[in-house]
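Provided herewith is a single structure, encoded as C-alpha cells, for subsequent inquiry.
Missing here: one protein chain of the complex. Every other protein chain is in place.
Per-chain numbering from 1; labels A and B assigned in written order.
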Amino acid sequence: MKNIYKPLKSKIENIVHESPGIKSFVLKPDEEFRFDTGQFIELTLPGFGEAAFTPSSSPFEKKRFEVTIMKAGYVTSLFHDIKKGIPVGVRGPYGAGYPVKQFEGKDVLILGGGVGLAPLRSLLLTLVAQKQNYKRIILCYGAKTPSDIIYKDQFKDWEKKGVQILRSVDKPDTSWQETVGVVTVLLDKIKVDTSKAVVAVCGPPVMMKFGTFKLLEIGFKPQSIYLSMERNMSCGVGKCGHCAFGPYFVCKDGPVFTYDQIKDFPDVWL
Amino acid sequence: MKPKVAFFDFASCEGCQLAVLDLEEELLDLVNIVEIVNFREAISEKGEDYEIAFIEGSISSEHQIERIKKIRKQAKLLITIGACACTGNMQYLSNFFDFEEVKEYVYGDKAKYFDPVQSKPIDQIVNVDFQIPGCPIDKYEFLKVVKQVIAGGLPRIPNYPVCSECKMQGNECLLKKGILCLGPVTRAGCGAICCKNFKYCFGCRGLAPEFNIESFKDVLRSIGYKEKGIMAQFKIVNGKDIQLLQSGGK
Partner (left out) sequence: MHKISSEKFHKVLEQIIKDNETYGAVKKRDEYIYDRLETLSDLEIENYVPTVLPPKKYFYPQEEDLVQIDYKTKKANRVIFKKEIVLLGVRPCDINAISLFDRIMSDGNPDPNYLERRKHITVIGFDCVKSCWEHALCEAVGTINVKEGYDLFFSEYKKEYVIKTGSKKGEELFDRYIKNSHKLSEKERDDYHHERAERIKKFNHKVKYLFQDVSSIFEKHYDDPYWKEIGKICLMCGSCVMVCPTCYCFTMDEEVDLKLQTVTRKRKWDGCMLRDFAMVAGNHNFRPTAEMRLKHRWNRKFNYLLKKYHMSNCVGCGRCGFACLVKINPIDILNTIMGNYYSGVKHESEK
C-alpha cells in the first residue's frame, strides 16, 4: 500500500522575490514529478509542518516545479525565512485540476487577484503551450498596489505569446498607466461571447465572491465558471476533514469547482 | 554554534525552573543543543551574553521593571514560562485592591522601605515573543518549544480548551459531578493532568483563544455556584483577562 503520509524529498533550487510578502520557490524533487494544472501539493518543512500550495509552473516541466508563497501563517512565514539549497518534502499531487480539455475551442478568461494568480499562472502556461486549441486567452489581474503585482517581468512575455492582458490596482502610484479599481472593473472592458467562453477565478475570498457575481451578471453560465475554493487542505487525501466544504472535500473533489457544482450550497462565500 | 540561553526569575515560586530541571535525562541532551549561561536554580555562572531568555515570575517592584527591560534589550528572543510571567497568576490579585492597603497588609509599618508595584505579567512591561503557560509549566511542552526555537521557528501550542484533552484521556467530567472546573475555557496543552487526577482545572494555562463565557457561567450556576464564587475562581490565575472581559475588551 502506498504510504499517503510520506513526503518526497525535494531541494529548493531558487527563490524569487515577487513582491513584498510574496516569494516564488523553484523545487527540484528527487524523482520525476507530474501534476495536472490546478492540482495542489503538500509542502513540508521537516520539523515544522506542512501547508498546501498549487504549483504555479507549467505541468509540462517534469523535473522542477514552482510554488508561489505569500507570507500569511506559520509555515508560510518559515518558508520566507529559508535559503536556497534547503531540502523540503513534497506530497501529492492531490485533487482535481482544471479540465483544460473542456476549454478547447473556447475563449478562456482568467480572473486573478493578488497571490491568487499563482495557480492561474500554471493554467496560463498550460494554455499558452497549446495555444492553437483555444480561441483567445484573456488575463484580468488585480493587485492592491503596483508593487504587489507578482510575476512582474513575465506579463510582457505572455503578451508576446498572444495573451490579452488587463491589469488594475486599487491604489496606483505615479507611474501607473493602467486601470485603477478592483479587478472586477476590468470585466467591463472586455468583450467575450459568454456562451462560448469559460473563466477560471482565483483570489482572496471577497474577490472570488464579487468576481463570480459580476461574471454571472455579464452572462457567464454557472457551469463555465471555474473557482479555486481552497481551504486548509491538510492530509490531501480526504481523510483528516479540515477542508470539508459542505458535502465535498476540497482536497479530493476540488480544489477547482464549477460554480454550478457549489452554487446551491449554503455558506459558499465565507 | 550553540545558542546561549539564560533563565531569570521574578516574583514566583521558581517551580517552573524546577520543572525544567526535572527533565533529568533530557536535560543532558538539551545542553548539547544550547549553552546555558545563566540559570540561578542550577548553575553558579552568571553570564550576561545570551540570545534566548526564559523568564519566570511576574513584575512586582520598580527594580524588577528596570531588570526586565535590561533583559529585553539583550535577548533576541524573550520567552515567558509559567502562569506568573504569562498571566500574572495570583499575584495579580493585588490589582483588585487598594494598593496602599495591600502594602500595609504585607509590610506593616515597614512599607516605606520597599518599592512594590501592583504585580504585572511580563507582557504588560516589555514585548514577549512567546509564552509557555501553566502553573507549573509542562516540562515536555517546554522541551518542544526549545527544539522549535533552536530549529528556527516559533512554536505552536494548543488553541483548544482543556475539555478536548480531558476527553481524549477518557477522564470523567468533574463538572458533571458538580465540581467547579475551568476546563471549558482554559487553554489545553497540559494533558488535562489535574482532571486526570481528579482535581479540578483552575485555569493555570490562561483562557483559551475562544470560549463562551456566558454559557459557561450558566452551566456553573446550574450546578449551584454564585456569580461571586465563579469570578473568584477565574481571578485566581486569570485576573488580567477577567479585568479585560469586564471592561468589554477581548
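Keep in mind that, in the parts below, a residue touches a chain if its C-beta (ideal position, glycine included) is under 8 Å from a C-beta of that chain, and two chains touch if they have at least 3 such contacts.
Keep in mind it's a predicted model, so treat the numbers as computed, not measured.
Undergrad: Can you work out which residue in B:E45, B:E62, B:E172 or B:E227 touches the chain that's missing from view?
TA: Of these options, the touching residue for the absent chain is B:E172.
Undergrad: Have a look at A:P20, A:G105 or A:P266 and name the one touching the chain we're not showing.
TA: Of the listed residues, the one touching the omitted chain is A:P266.
Undergrad: Residue-wise, where is chain B in contact with the chain that is not depicted?
TA: Within chain B, the residues that touch the unshown chain are 26, 29-30, 32-33, 143-144, 147-148, 150-151, 156, 159-161, 163-164, 166-168, 170-173, 175-177, 183-185, 198, 208-212, 215-216, 218-219.
Undergrad: Which residues does chain A use to touch the chain missing from this display?
TA: Contacting residues on chain A, toward the hidden partner: 1-9, 44, 46-51, 70, 72-76, 87-89, 205, 230-232, 234-235, 237-242, 244-247, 252, 266-267, 270.
Quick note on the criterion: only the chains that are shown with their structure count from here on.
Undergrad: In their shared complex, at which residues does chain B touch chain A?
TA: 147-148, 151-154, 156
Undergrad: Tell me, which parts of chain A touch chain B in their complex?
TA: 47-48, 74, 78, 81
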